[in-house]
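One protein chain is absent from this view; the other protein chains keep their places.
So that you can tell them apart, the chains are marked A and B in the order they are listed, and the count of residues begins at 1 in each.
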Amino acid sequence: MFSEVLKMRKGFLNPILFLLGLTINCFGADIVWWHAMGGTLGEKVNEIASRFNKSQSEHSIKPIYKGNYTETMTGAVAAFRAKKHPHMVQVFEVGTATMMAAKGAIYPAYQVMKDAGIPLNPSAYLQAVTAYYTDAKGNLLSMPFNSSTPVLYYNKEAFRLAGLDPDRGPRTWNEFEDYAKKIQKVGYPCGFTTGWQSWTQLENYSAWHDLAFASLGNGFNGLNSSLLINSPEHIKHVETLARWQKSRIFDYGGRRSDAAPKFYNGECAMYINSSASYSPIRENVRTFQFGVSMLPYWEGAKGAPQNSIIGGASLWVLRGHKPEDYKAVASFFSFLTSAEVQADWHQFTGYLPITHTAYELSREQGFYKKNPGTETAILQLTHKKPTVRSKGIRLGNFVQVRDVINEELEAVWGGQKSASKGLNSAVKRSEILLRKFERANSR
Amino acid sequence: MVKDSAAFRHRFLPYLLVAPQVTITLVFFIWPAAQALYQSFLIEDAFGLSTEFVWFENFQFLLSDPGYLHSFKVTMVFASCTTFLSMGASLLLAVMADRVIRGAMIYKTFLIWPYAVAPAIAGVLWYFLFNPSIGILAYVIQSAGYDWNHYLQGSDAMILVIMAAAWKQISYNFLFFLAGLQSIPRSLLEAAAIDGASPFKRFWTVVFPLLSPTTFFLLVVNVVYAFFDTFGIIHATTSGGPAGATEILVYKVFNDGFIGLDLGGSAAQSVLLMFMVGIFTILQFRYVEKKVEY
Partner (left out) sequence: MVENRPILRFLSHLILILGVLCVFLPIWIAFVASTHAPHELLSAPIPWLPGDQFIQNYSEVLQEGVSGSDSISVAKMLFNSMIMALSIAIGKISISILAAYAIVYFQFPFRMTVFWIVFMTLMLPVEVRIVPTFSVIASLGLLNSYAGLSIPLIASATATFLFRQFFMTIPKELVEAAKMDRAGPLKFFRDILLPLSRTNLAALFVILFTYGWNQYLWPLLVTSDESYATIVVSIQKMMTAAESEPQWHLIMATSVLAMIPPVLVVIFMQKAFVKGLVDTEK
C-alpha cells in the first residue's frame, strides 16, 4: 500500500517525466491531426494519411481520433490554452465562427498554402462547398474535408403500394401531404421523419428558398447579426410540420440521426437527412429499395429552389508550431485536394467532392450510374449560384443556438407551443447568445 | 482529536503523513476551485485570447436568465421526486424485511445490487425499458393507451430519469433504514403492543419518530446524490432534453462549459453550485458531528 502511494507521488512530481511528456507532445516529428471520424470513416482517414506518408519522405502526418465533433473541438481549444495543441484539427461547421474569431490561434488555409509557395486556385473548387469557409474577400480560411447536404430518402416499396411513381420523390411540400396520406392509407404509420432538424428544416430550408436565416448575410458580414427565422415563411413551414406531427405525416424522432431506425424498419416511408447517410441506409435497409431525391420546396415561393448548403466539417490549422511543420501541412492539403484522393474519399463515404476535377473523375468512372441517387446531393448543392443568403451560415455560439432551436422545435412538436411562439422564442434566446459571442470576440 | 497526553510528538512525520492528501487536494481541488471563481468574473472567448473582467455580470445574468432558473426548477423537482420515491420504497421494503426472519438474507442480497450499478448504467437500463419503439415498459404503457415518447414529452423524460435515479439509491436507503429499524429496542414495541396498538399504529407512533435521525441523514444524502451524482444518468440518456426538461444544474455546467465553450458562464454556475454543496455539507457534517459527540 505504501509503495503504491509513494510510486504515484513520485510519478506525479517527477519533473523529468513531465518534461518528457511535454517534449513528445510539442516537438514530435509528426504533423498531428485531430479528427472526429470514427468507425469505417476513421479507417479511411488513416488510409489517406498513410498514403500521403508513403508518397514522400519529408513529412509524416499522424491522425488521432479524439471523439465526436464536440469533444474534438473542446479538446483542441483546451489543448491550445495549455499549449499542447495539434497542427490540424477537424472542426464541424457550427464551430466555424468560433474558429474564425480566434485570429491569434488559427493559421488560415490560404495563408498556409501561400507561405509554402503552393498555389491555391479558388475556381478549382465547388463554390457551394468552399463558400462556407471563405472570408469576405473570398480567401479560404479552412480546408473543407467532409461536407454533405441534406436530401430526401424514400421507400420505393411504399410508393409502389400507394400508387405513386417510385422513381421520384415529392417535388414540392404542397404535394407532400398528398403523398404521405396515400402512404398512410396503405398501412405505413408515418409519412416522414428527419434528422438534424435545425440544419435540415430551418437552415437548409432557408437556403433552398433563398430566405435569410440570419441578418448580415447569415452572419458572414458581421458579428452583430441576429436570427431571422421568425419570418412568415419560416413560421408557415414549422406550422405545417407541427400540424403534420398530429397525424404523424411528420414524426419527430430525435435531434441527430436517432430517427434513422424509423426509416430502416419501414415505420416512416420518407426520411430527410444528410447525403452521407447513404451508406448506413444502404447497409441497414433490408426489406425495400430506396430512392434519393432533392429536398421539397414550397411551390410559388420566390427564388425556390435555390441551392442547399453544406454541413460537415473542415480542417483548421493552428499556430504555435515550427515553420517547417506548416510546409508539411500545405503539402498534405495539396495531396488531399488531388482529384484521385478526393474522388476516392467521396465515393467511399458519401461526402461531397470539393473540386470540379474530383466530380468529373467520379462521373468518368461511372460511379453515379452504378450507384443511383449519389449524384442528387451534388446537383442540389450546385443547383444555382449561391446568393448572399445561401452561401452558408456563420454565427457565434452556434452550438448553443442550435440547442435553443432544437428545444423550441421540440416544444412545438410536443404541442406545448405554437410555431410562431416557438420561433420567436428561439430568436429571442439566440439573441442573448449571439450578443455574448460578439462581446467576447470584439477586441 | 486525541488529547495531548495520548498524542505523539514528532517533528516531521505528521507532515509526511498528510502531505499526499494535502498536495492532491491543493492541486486538484483548491486550485481549480479558485480558477473557477476567477473565471466566473470574466467574459472571454473560447481560446482565451481575449478576456474582459466583468465583476458580477455573469452572476447577474444567470440569476435573471430564464434558462438557468428553469434548470434550477428542474433540479428541485428531480431531486424531491427521486428522494421521496426512493426513500419511500426503501422504507417500505425495510419495514417488511425487518418483520421477516426467514429469507431475510436472500432479500437483502438481491436488494443491494443497484448499489453496485453505476448511475450511467442505471440510466441506460431504464432508457432501454422505456424506449418508445422496443422498450417493454413503453409497450405496456402504450397498450394501456398512453402514447409514451420521452423524446418528445418532457414529462416522460423526467419520469424516466427519476425512475433510474430512485432505483439506484434504493439499496443504500434500504440498508440504512433496516439498520435503523433493527436498532429500535424491542421492549418499546412490546410495550406498545401490550397497550393494544396495532402494527400499523405502532409504526407511526413509535417506529417512525425513532427513525427520524436516520431519515434526516438519508434525506440530506439523497438530495446531494440527486444534485450531483446523477450527471451520468442525464448524460447517458436524455442529454438534458427534450426542450431542457431534464437539464439539471450540474448538467448545465457541463453543457455550457464543455459544449458551448462559454467558460465564464459555466464558471459562474460552478460557483453557485459550490455554495449549494457547501450548505448541504455543513448540514450533514453538523448533524453527523452531533451524533459522534454522544
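Going forward, contacts are C-beta pairs under 8 Å (C-beta built on N, C-alpha and C of every residue); 3 or more make two chains touch, one makes a residue touch a chain.
Note that the coordinates shown come from a computational prediction; the quantities given were computed from them, not determined experimentally.
Only one of the listed residues, A:S257, A:S308 or A:S425, touches the absent chain: A:S257. With the whole complex as reference, residues 1-10, 13-15, 17-18, 20-22, 24-33, 35-36, 39, 89, 92-93, 96-97, 99-101, 103, 107-122, 124-129, 133-136, 138-139, 142, 167, 170, 175-176, 179, 186, 189-190, 193, 199, 202, 217, 228, 231-232, 235-236, 250, 253-254, 257-258, 263, 266-267, 270-271, 273-274, 277-278, 281, 285, 288, 291-292 of subunit B touch the missing chain. For subunit A, the residues touching the chain absent from view are 1-2, 4-5, 8, 11-12, 18, 21-22, 25, 38-40, 42, 64-68, 71-72, 75, 78-79, 81-82, 84, 256-258, 260-261, 264-265, 276-277, 279-280, 283-284.
The rule we apply is simple: only the chains that are shown with their structure count from here on.
The mean-CA centres of subunit A and subunit B are about 38 angstrom from one another, to the nearest whole unit. Contact residues of subunit B toward subunit A in the complex are 20, 23, 43-50, 52, 65, 67, 133, 151-154, 241-244, 255-256, 258-262, 265. Against subunit B, the residues of subunit A that register as touching in their complex are 5, 9, 70, 73-74, 77, 80-81, 98, 101-105, 252-255, 258, 261-262, 397, 399-400, 403, 406-408, 410-411, 413-414, 416, 429, 432, 436, 439-441, 443.
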